[in-house]
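Comments concern the structure below.
A single protein chain has been omitted; all remaining protein chains appear in their positions.
By written order: A, B and C. Residues from 1 in each chain.
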Amino acid sequence: MSDVTLTLRNLSTGFKMGGRVMNVVREVDLEVRKGEMLGLIGESGSGKTVTGMSILRLLPENAVTEADTLDFLGIDLLKLSTEQFREMRGTRLAMVFQDPVGAFNPAKKISWHLKQVFERAGTKSPAHAERAKNWRASAIKLLADVGIPHGANVMRQYPHQLSGGMLQRTLIALVLVFEPELIVADEPTTNLDNIVERQILRLFRDLQKRLDCAFLYVTHDMTIAAVLCDRIAVMYAGSIVEIGPTKQIFADPKHPYTQGLLASALALDTKTERLQEIPGELPSPGKLPPGCLFEPRCKFAKPECRAKEPAMVDVGGERHVRCVLYGHG
Amino acid sequence: MGFLWYLTIRIGGALATIAAGSFLIFLIMHLAPGDPALAVLGESATTETIAAYRAEHGLDEPVLVQFVIWAKMVLQGDLGKSIALAGKFPISDLLVTRLPNTIFIGLYGLVIALVISLIAGTAAALRQGKLVDTVATGVAVLGISMPDFWFSYVLILFFALSLDWFPSYGFTPPGESLIGAFHSGFLPALAIAAPMAGVFARILRASLVETARREYVTAARSYGFAAPFVFIHYVFRNAIIPFVTVLGLQVRYLLGGVVIIERVFGIAGMGSLIVDGAFARDYPVVQACALTFLAIVLSVNLIVDIVCALLDPRRTR
Amino acid sequence: MWEESATSAAFCMAMVEKAAQVDKNTPLLSVRELLVRFKLGDGLAAALSRGPSYLKAVDEVSFDVGRGEVLGLVGESGSGKTTIGKAILRLYEPQSGSIVVNGVDITRMGDRALKHYRRDLQMVFQDPLSSLNPRHTVRTSLRTPLLLHKICPSSEVEQRIDEALTRAGLSPVFKPRYPHELSGGQLQRVAIARALTMSPGLVVADEPVSKLDVSVRAQILNLFKDLQAKFGISIIFITHDLRVARYLCHRIGVMYFGKLVEIASVEELFTAPKHPYTKALLGTLGAEGENLDGAQVAGEAFNPAADTTGCRYYARCPMRVDHCKTAHPPTETIKPGHDIACYEWRRS
Partner (left out) sequence: MATLATLKGLGRELRHNRVALGGFAITSFVLVAIVIGPSFSPYDPTLMDFTAILQPPSWAHPFGTNSFGIDVLTRVLYGARNSFMISFAGVSLGAIVGTLIGMTSAYMGKLFDAVAMRLVDLLFAFPIFVLALMLMLILGFGVQNVIVAIALVYIPNFARMARNTTMVVKSEPYVQAAQVMGQPRLRIMVREILPNIAAPLFVQFTVGLAFAIIIEAGLSFIGLGVQPPTPSLGVMMADGKDYFHRGPWVLTLTGLALMFAILGLNLLGDGLRDLLDPRLRRRSAA
C-alpha cells in the first residue's frame, strides 16, 4: 500500500466546554490514496468538516484532537511541532474553504494574496524562487489554468468585487502555487449556484487528475460525490458508518443510513410518486443514544443494536460497514 | 474615483450637520431667559437705548432672520462680542488663545489612551483567558468606572502633592513652551486618557477576538503563513476598522471630560471658557464655544470616516 | 315572513352560485406585470453614484396559480423568486403591476381591509428557527392566529392546536416548548401547522427544506405532498432545486435575475425545455459522471448593478445573436400553458 498518502487511525476530536470535552468526531479510520478523490459525506453536525480541519490542525484552541496514527507519506503528523506543521501547511497539505468570499482578506486586493503565497514559495526552492521573482506573470498563468482568462484584471480587484465562482477559482489557484500532495476541500461549492457549481466541480476533477494528488472532498451532497469521487466514506453523528468505492456503494448501499440517504437523493433524479423517508432526527452530540447511533431511526433495529456501538465490518471488495447486519467484525 | 465621491459626500454631510447644529445652538440660546440687550447695556439702560439696540442688532426680527444675520457674521469670522465675561472683547480673539490649549490637552490625552489601549488590548486578545487578559480587562473596567475629574485629584495627590513631579495647578500653553506644555499637561492628559484607554482597550480586544474567528484567518493559516504575519496582516489589519469607527464615536465623551478637567487644573481652554460663560450668562460666548465644540466633533468624525474608508475598501469601492 | 326569508335564501343561493362561478372561471391567484424594486445603497451616496439606483428584483412578471395547483418557482439566489413570494403576501410593496386573489385586487389594499384576505394567503419560511418568535412557546405561536381571526371559540383553542400539530406530524407534547428546544424538522412542522390553522387557499413555501438536514428533507417534502392532496391547497413552492420542484409541482416557472424566462407544466419543461437557461439548469442534474463534461455555460452572470438593457441571459447564452442585446425579450405563448421569453427559442 505504498500509494497511501494519508492514514488516520482512531482519530477523535472534541471541544472543551466548561471543563469537559464534547467529542464530535469519534474513532475515525481513513486512508486517502495518491491520485484518488475520497468523498467524506455527512449531514451538518456529522463531524465531516471537523475531521478535515483536524488533519490540517486548523481548529480553534479549545479543540482536542487525539489519534493512534496520523501518517502523511511516512511523516508522523502527531509528532510535528507547531512550527514544523506550519511549514507543511500550504506546501504539502492544502485546504479549500466553503465560503470563497469569507476566505479572502477583505482589506487586500487579489494580487496581494497571490503575491504573499508566491513569496512564501520563493523561500522553498530555486525553481520556486524564480517563479516568485516573476510572481505577477506566474500568477496570471496560474489564474488562466483555473479558468480565469483575464487574470491581470482580476488581480486588481478587491475580493468583494468578484463573484463567488471567480473567488473560488482564485482560491484554488492559491492552493496550486505549491502543487500539494493532499488537498482537503470543505463543501467548496455549497455557496455557489447550480451552473457555477458544475464548472467548479469539473475544475476540481481536472486538477486532481493533473496533479495526481490525494484529495479529500467533504460534502453533504450525494450527487456531487457520485460525479466526483472514486471512493466515499459516509459519516453519521461523528463516526464513519460505511466506506467503499463510489460505484459499488451507489449500486448496493449496505448501511441502513446510506440506503436511506441514497434512496431520497436518487429518487429525486427520476419522477417518483413518493420519497422514502428516514424517520426521526439527528442525535445531538450532547445526548448520543447508547449502542449504534443510528438505531433509533433504523428500520432493521434489533435489541442487540443498543448494547454497544458496532465495529467496522469488512464486507469484501474494499468495503467496510459499521452495522451488525453484516456480522460483528 | 469612488473615494473622491465618498469624500465629497461626507464633507457635504458634515457641513449640513454643522448648519443644522448651529441653528439648534442659536435656538437654544434664543430660548434662554434674559434679554440680550439688557445684558449688554446693563441695568441703567433706558427704554429708548434698549429699543435702539434691538433695532440695530435685528433682535425684533423673527428667529430665522436673526439666525441668518448671525450665521453671516460667523461665516465672516465674527463671532460677536463677549457681554459679561471679558467686557466687550471679540470672542474670536478669546478662542484663538483658548482653542490651542484644549486641542493640545485633547490630543495629548488621546495619544496616551491610544498607546495604552493598543498595548493592553492586543496583549489581552493574544492571551485570551490567561492572566494578562484578566488583568488588562479588569483594569480597563476600573478605568471606565471612574470619573475622570476624581482621578485627576488622585493623580494630584500622588504626583503633585506627595512626589511633586508635576504641578497641581496651572498650565503652560504650548505656544510659550512646548516642553512646559508637555510637563504641565501630563496629569490632565492622563486623567482624560484613563477612562478612554479603558474603553478603547475593551473595543480593540473584542474586535481582535471577533476577527480572529473569521474564515479568512483560518484560510491564511492553511497557506502556512507564520503566526505573526497572520496576526498583523489578517487579524489586526481588519480589526482596526471597527476600532477606529468606535473611536470616533467616543469624541463626544472625550470632550465632555476636557470641560471638567480644564477647570480642575486651571487650564485656560475651551472647557473652562464655556463653563465660565455659562455662569456669567454670557450667551454669545457659550454660543461660540458650543459651535466650536460641534465643529471639533464633526471634524474628528470626518477624519475617522476618511481613515475608515482608506482602511476598508468595501466602503468606497 | 317566510316569503321574505325565502327571497333572502334565494338571494343567498344566487350569491353562492355567483361566487362559485367566479371560482370556476378565475384562477385563485393572478399576478400581472409585477415589478418590485429595491434601493441600492442608501441616502446621498446612492443618489450621487452613477448607474441605476434601484435593483429590479422582480421585473414585470406575470403568472396564474389555479385552485389546488402547485406552482414551482425555480432559480438561482438573486433571481427574485423569494421576492415574488413575499410581494404576493404584501411583505414587499410592489412598484407596479397587480396581484389578484379570488378576483379581488389586493395590490394596494390597506392593512385593515387586507386582514380578511391574510387568512387565505400563508407562508412557510426558509429558516424554521427564525420563523418562530424565540420568546413564544409553540402553543403561543399556534394560538395567536386562532384568536386573531376568531377561528374557533376560545374553549376549543387547545383542541385545535393539538389537531394542527398532529396534522403536521408532531405530538402535542411539544406545545410548552420554546423554538430553540426543537430540531429544524420539528420547527418546520410547527411552522406548517401554524400556516394551516388559518385554512389558507394558497401557501407560499420559500425553500422550506434547504436549511434542513438531508435526512429530514424527505419527511417535510412528503408532508407538503400529503397536506396538499388532502386539503387541495394551492402552493407556490420556491426552490433552487429543479428535482424537488419536479417531485412536488404541477407547473414550474424558471426565473433569472428578476425575469420569468420560461413557465410550463413539469412534463413539458423536463421533456421539451425551450429556454437556453432552462436547458443549462437541466444539464446540471443527474448523478452520472459524464454530464460534468457536458455543455459548460461560459461567461459571468448578468450584473444587475451595471447592465440595464438586453436579455438578462445574454452574457451566458450559447445562442445569443446581436438582436438579443437590444431589450429583454417579451413573453410569448408557444403552446397553451407554455410561455417563454426568448427571441431565438425556435432555433433550439
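One rule holds in what follows: a residue touches a chain if its C-beta (ideal position, glycine included) is under 8 Å from a C-beta of that chain, and two chains touch if they have at least 3 such contacts.
Quantities reported herein were computed from a predicted structural model and do not represent experimental measurements.
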Quick one: which of B:A181, B:V235 or B:C289 touches the chain that's been left out? B:C289
Which residue, C:R37, C:K81, C:K175 or C:R194, contacts the hidden chain when the whole complex is considered? C:R194
Candidates B:Y153, B:F182 or B:F229 - the one touching the absent chain: B:Y153
Give the residue, chosen from C:T140, C:S210, C:S265 or C:S348, that touches the chain omitted from the document. C:T140
Among C:V65, C:L89, C:L165 or C:L281, contact with the omitted chain is made only by C:L89
By the contact criterion defined above, which parts of subunit C meet the unshown chain? Give residue numbers in ascending order. 86, 89-91, 111, 114-115, 118-119, 121-123, 125-127, 130-137, 140, 144-145, 148-149, 178, 180, 191, 194, 198
On subunit B, the omitted chain is touched by residues 17, 20-21, 24-25, 28-29, 31-33, 141-142, 144-147, 149-151, 153-154, 156-157, 161, 249, 251-256, 258-260, 263-264, 271, 274-275, 278-279, 281, 283, 286, 289-290, 293-294, 297-298, 301
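The working rule: only the chains that are shown with their structure count from here on.
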For this structure, I'd like the pair of chains sharing the most C-beta contacts. A-C
Could you pull out the chain whose C-alpha mean position is farthest off from that of subunit C? B
Suppose each chain is reduced to the average of its Cα coordinates; what separation in Å results between subunit A and subunit C? 35
Using mean C-alpha positions as chain centres, tell me how far subunit B is from subunit C in Å, no decimals. 53
Across the complex, what residues on subunit A touch subunit C? 43-45, 163, 166, 193-199, 201-202, 205, 220-223, 226-228, 250, 257, 260-261, 264-266, 268-269, 271-272, 274-279, 281-282, 297
Under the touch definition given earlier, write down the residues of subunit A that touch subunit B in their complex. 53, 56, 58, 60, 86-91, 94-95, 97-99, 102-109, 116-117, 120, 158, 160-161, 171, 174
How about subunit C: which of its residues touch subunit A in the complex? 76-77, 183, 185-186, 213-219, 221-222, 225, 240-241, 243-244, 246-247, 266, 270, 280-281, 283-289, 291-293, 296-297, 300-301, 316
